[in-house]
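A single protein chain has been omitted; all remaining protein chains appear in their positions.
Letters A and B mark the chains in the order given here, with residues in each chain numbered from 1 onward.
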Amino acid sequence: MFRKTLMAAAVFAIGNTAQAATEITWWHAMDGALGDVVNQITEDFNASQDEYKLVSINKGGYEDTMTAGIAAFRAKNQPNIIQIFDAGAATIINAKGAVKPVQDLLEANNVNFDINDYIPGVRYFYADSDGKMIGMPFNSSTPLLYYNKEALDKAGVDVPKTWQEFEAAAPKLKEAGYTALAQSHSPWIFFENFMSRHNLQMATANNGYDSTDVEILYNNDALKDHWQHVKDWKDAGYYGYYGRAWGANQDAFVQQQVAMWIGSSGSFGGLRKSAQFDFGASTLPYWEGTGDAPKSTFIGGAALFAFSGHDAAQDAGVAEFFKFLTKPETQYYWHKETGYVPITNAAYELAKEDGYYKESPDAEVGITQLSEEGGEWTKGYRLGFYVQIREVIYREVDKIMNGEETVDAAFATIEEESNGLLKRFNDTYSN
Amino acid sequence: MKRVQFEHSAVPYLFIAPQILIISIFFLWPAAQALYQSFLLEDAFGMSSQFVWFRNFEDVLTSSSWTRSAIFTVVFSVLVSVLSIAISLFLAVRADEVIRGAKSYKTLLMWGYAIAPPVAGLLGIMMFNPLMGDLYKAFNSFGFEFNHIENANDAAFIVILIAVWKQVSVNFIFFLSGLQGIPKSVQEAATLDCKSPERRFWTITFPLLAPTTFFLLVINLTYAFFETFGIIDVSTKGAPGGSTATLVYKVYVDGFLGADMGGSAAQSVLLMIMVSVLTVFQFRFIERKVHY
């Protein structure tokens, strides 16, 4: 009996110490419920193989994670994988040699990589101007219009697909006792994705992909017209502005003060739990006849980047994890649990086959919108100091909304300050 | 200056070493770094940098958001200081006069110091929550159109109110202490000369409290400049449009969140200069005892 135990122990010991797993670290910004899903995926990856051990650490929000990553890199103490958001992409991609492009990493480790496996809307956002993918999209979402079905029925209107339709519907919604519309992220929804939806160029140098010597093109008539309309709608009681906090505008929809709300494709999970009325999701409206509308929108969210400065064994581990992450099953799981879109065609197919969209048709709207016809300017943007540029936008939007500034004046300021920031970025990174 | 001292070679160094060591690593080294970085344009990851002399300072000083923040910081500091000093002085005078319940009042008024700035910020912003805040509803029901989400002045009002609320306790303690330090004989004589408490206050008490007031003014200005970060971060976060961001708040947002190394370093250096002015002022004119 004792000998048997000894044998078992020996086998157990050998089996476990034979090969110490290479540890790889992943710093991410997913907290709360999202963090739980990340942890599950981490556990699943570790359970699926024993060469590598992934350790996932939540470093706070997007900015905190990026700052932590920057400090760690400067201290030569960087993690293997870091999650960087859309506004920070230019900073990490333009720092020469800080990261290994995902495409290179995968190919070097004999993982099949074909950019066309990824759905059109996500393919190029984190790629360079030659189309090589540098960061791997991870949590991708796109702006969607959510509507209170009961409210729309009461007012006798259909979900507007265009802003013209919206203008016709708004007065009726007002009569029925609702503010027609609110939205939760002015820069992302009413600037960046506005340009994409109408296929308008957002910045020079190919939307910033070709060079850091770039100027922003927000100060154009189409966008200004749109904001003048938004201001007029606000004055007429058709549009509600609850400040810049995402949640404050969403709450207005949940409490049924507002009949329609533009949020993210990822919002519907939370809405399902908190909205006590029947709601639906639809695509982001556009102005009929402006630009080339309607074209696809692009993604928000973040991507995963592989820091350089690690040995080949660890890089192989990163490649293994990325392979695991892009499996249709993993993508489908992530998509179902969080509401972020599945980034590969295969995952999308899997979800369809599984009948997921029959149960939750709203879950599909985001992907279909991202898969709509793309145009020249729908692949995304790459602009430095974009966090600060968004701050400028928030500030000027506040002023437009409270009447402190005219739309023309605000946009002139946005253009001037954004270009100042872009010039600084260019001077910093181009030597 | 102590007349009697030890002459001993090693002991003082041993005793002072820990503090000096920590100061060197955690104060001086980072400050030197900030100074150095303020002259560079450096990418976030430290892969490349170029020396640009005063360009960062130029960019900062000419940026409208910095100017706006500087103006707000000054106005905010002055208002917070003056208001909280006035209120606490008012309360202290009365507290000094009452006999019954004096201790209780003192206890009820002095604990504000123990509240952390972010806690005060959260309490304040909840009072003004558009959905359920009592103060929000109160203001709006009196006919004011109060909307701190859009209106910069309304937002500033909130932040000032919170900062004043927190600071009243500290000033109260000092004033009360100062008042209780006025000899009874002086107070008796004053009462004989002057029947009206108001006149007594302005002609006798206030002049006697002048040094304390002056001292508190500097303390309060420093508080408003530097210690209100927590209040702002948990209430308006600088909104609307950056109008309630103090300079310190702005350094954090730009440097920590925006990854602009040179720009935030330049802002930090400018702040260092301001602190130095305030501190030198404090020590030259108020506390003459700091000289080696």
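Criterion: a residue touches a chain if its C-beta (ideal position, glycine included) is under 8 Å from a C-beta of that chain, and two chains touch if they have at least 3 such contacts.
Criterion: contacts and distances are computed from a predicted model.
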Considering the UniProt annotation of the chain absent from this complex, which name among "Sugar ABC transporter substrate-binding protein", "sn-glycerol-3-phosphate transport system permease protein UgpE", "Carrier domain-containing protein" or "Succinate dehydrogenase cytochrome b556 subunit" applies? "sn-glycerol-3-phosphate transport system permease protein UgpE"
Which listed residue, A:L54, A:A170, A:L223 or A:V254, touches the chain dropped from view? A:V254
Among B:A152, B:V170, B:I204 or B:L221, exactly one should touch the missing chain; which is it? B:V170
Touch assignment to the omitted chain, from B:I16, B:I71 or B:A210, lands on B:I16
Under the stated touch rule, tell me which residues of subunit A contact the chain that is not displayed. 31-32, 57-61, 64-65, 67-68, 71-72, 74-75, 77, 184, 245-251, 254, 263, 267, 269-271, 273-274
In terms of residues, what is the contact footprint of the unshown chain on subunit B? 2-9, 11-13, 15-16, 18-20, 22-31, 33-34, 37, 87, 90-91, 94-95, 97-98, 101, 105-119, 122-124, 126-127, 129, 131-134, 137, 165, 168-170, 173-174, 177, 187-188, 191, 197, 215, 219, 226, 229-230, 233-234, 248, 251-252, 255-256, 261, 264-265, 268-269, 271-272, 275-276, 279, 287, 289-290, 292
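We adopt the following convention: only the chains that are shown with their structure count from here on.
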Whole-Å separation of chain centres (CA-atom averages), subunit A against subunit B: 39
Would you tell me which residues of subunit A are touching subunit B in their complex? 63, 66-67, 70, 73-74, 88, 91-92, 94-98, 241-244, 248, 251, 385, 387-388, 391-392, 394-399, 401-402, 404, 413, 417, 420, 424, 427-429, 431
Using the touch definition up top, name the residues of subunit B that touch subunit A in the complex. 41-48, 50, 52, 59, 63-65, 130-131, 147, 149-152, 239-242, 253-254, 256-260, 262-263
